[in-house]
Structures are given as C-alpha cells and as structure tokens.
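Sending over a structure as structure tokens; questions will come in a sec.
This part shows chain A:
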Amino acid sequence: MKTNKVTKFLFRKQIIGLAEMYVFLFVAFLVLPFIFSLISGSLSDYSLAEQMRGTWVTAAFGVYMFAISTLSYENFKFLIQNGISRQTFFNSQIVVNGLLILIGNTFNVAYQYLVLMPLVHARNTNIFMSSYAGYFHNSIVAFLFNFIFSGLLLVVGALAGMVIGNFLTLFSKFIQRIILIVTPIVGYITLMYAASRVILHHDFEMTWVANFAKFVLGYRSTGSYDPFPMIVAMVVVSAIMLLIVRYLFSKKQLKRE
Partner candidate 1 sequence: MTVLEVSHISKAFGSKRVLSDINLTFEDNKIYGLLGRNGAGKSTLLSIMTNRNFADSGQIKIDSEDVSDNDSKLGLMYLMSEVNLYANGWKLTQIIKDSESLYGGFDHELANRLIKEFGLDVNQKFGKLSTGYNSIFKLILALCLPVKFVLLDEPVLGLDANHRELFYSELIQSYADNPRTFIVSTHLIEEVANIISDVIVLDQGRVILNQPVEDVLAKTHSVVGPQKDVDQYTKGLNVIGHDTMGNIRADYVYGDLDDRVLPDTIQLSNFDLQKLFIFLTNQYEGSAQHEDQQGH
Partner candidate 2 sequence: MKFEFNSSEPIYRQVAEQIEDAIASGGFEEGGQIPSTTEISKEFHINPATVLKGMNIVVSKNLIEKRRGLGMFVQEGARKRILAEKRNGFFDEFVVNLVREAQNLDISEDELLELVKRGYQK
C-alpha cells in the first residue's frame, strides 16, 4: 500500500493551501484595514489589538478544514489516474486531516493564550472558555481540556465537511446543484412545520429534545457546564461520521462529464 506516498502528496498540497489562506486573512484583516485607515487619515482609530481580537483567526481554520474536505474529487481524479486505490486515499486523507487539525488546533490554542488573553485581555475566547473552563479548578487541566475540546470541535467540523462533500461528489454537477437548492428548502419547511407544531398546537413532545440537548451540553443551572458529556458526544459522532466517510470514499468513481 502506498499510504505514505499519498499522505505526503496530500499533506503538501493542503498545508500550502492552509498557509495561503492565513496569508490572505492576514492581509484582509490586518494589512488592508491599516492601509484604509492610513488613506482615510483615521490612523488613530486603527487598533491592532481590536483587529486581532476578532474570532476570525480561530474560526478560519475550521472553515478551511470544512472547505478542503468538500473538494476531494480533484484529488480522487489524480490519485485514481496514478493507480491509487480508494482505501489508500481514505487512509491518507484521514492522516492528513489529523495532522492539519493538530497543527491548526495548536495554533488556535496558542493564539488564545499568547495573543488574545494577554494582549487583548479577552476571557471568553471560545465556547470552551466561556462555558466549560470554570469546571476545572486547575488552570493547567483547563488548558489541556481546552486543547482537546477545541480539537474535537475541529474533528467534528472536518468530518461533517467530508460527509457532505463526499456525498455530493457521488453525483453529477447537475444533481449536486439540485441537492444544494432543495436541501435548504426542505430543511426550512421541516423546521417551520416543527416550530408550528410546538408553538401552535402546544405539542410538548419536543421537550425530550430540549432535555437531551441540555444533557449533551452538560448544562447545569449554576456555574460552569460539565464538558464530559459533550466530549463523549463529539467522539461518538466523529466515529459514526468516520464510518460514513469511509463508505462514501469506497463508492467514489469517475463521473461522466
């Protein structure tokens, strides 16, 4: 099996893409506002701290993982042309995503602790910090769980991207478009219907959903939430999505275009 070679190939392509994205964001969020301030003569209003405070830095990575996961058809084409099986492609892509998440998560967490907290004096730098960090009394343990928790969030995001993206690539471009248009409409109608049932008919069957959500989120009426149900839930969801993605990879084939 050629997992190592394929992993190298995918990693190189995708880490370059990641770097390009950060450069782009750096320019878009730091350099351009600075130039605009300079031009408009309102330089005194420009605050580096304010620009860096935005959540874009940490959010960007999640978006990138989602995006590359939906774009796997191009790599599939190249790999099948070069005699690489679907199984190897799957294995390698999972390894690469794992590596990228490790890198991205480290960057994000470092950014929180080294930039956001000391420089901008932000406390609630992500979901974990705002809702769960207080659960731990030791700040080192909190730090570790922050790392795990945000990493898992990225894993879930990346896998969700892979499920959606690889599901879509099974279809022709035409069908893909139909799915992309129909799904939101159906989703919206379903949601409206459900809401109307709850509101108009006072169907309180929905309470179990709310209770379940509370349980998963580790909701507690006082103090910080309990992070463990959420961590376990993310692990379980990831495992299920991983199986789905593996199945979707095994069904990949060349489309007639």
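We adopt the following convention: a residue touches a chain if its C-beta (ideal position, glycine included) is under 8 Å from a C-beta of that chain, and two chains touch if they have at least 3 such contacts; residues count from 1.
The candidate set was assembled so that all candidates are chains of the complex that A comes from, given by their letters.
The shown structure was predicted, so the numbers you read here are calculated from the model rather than taken from an experiment.
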For this session: Among 1 or 2, all from the same complex, single out the one that touches chain A.
Result: 1
Exercise. In their complex, what parts of chain A are in touch with candidate 1?
Worked result: 1-2, 5-6, 8-9, 74, 77-88, 250, 253-254, 257
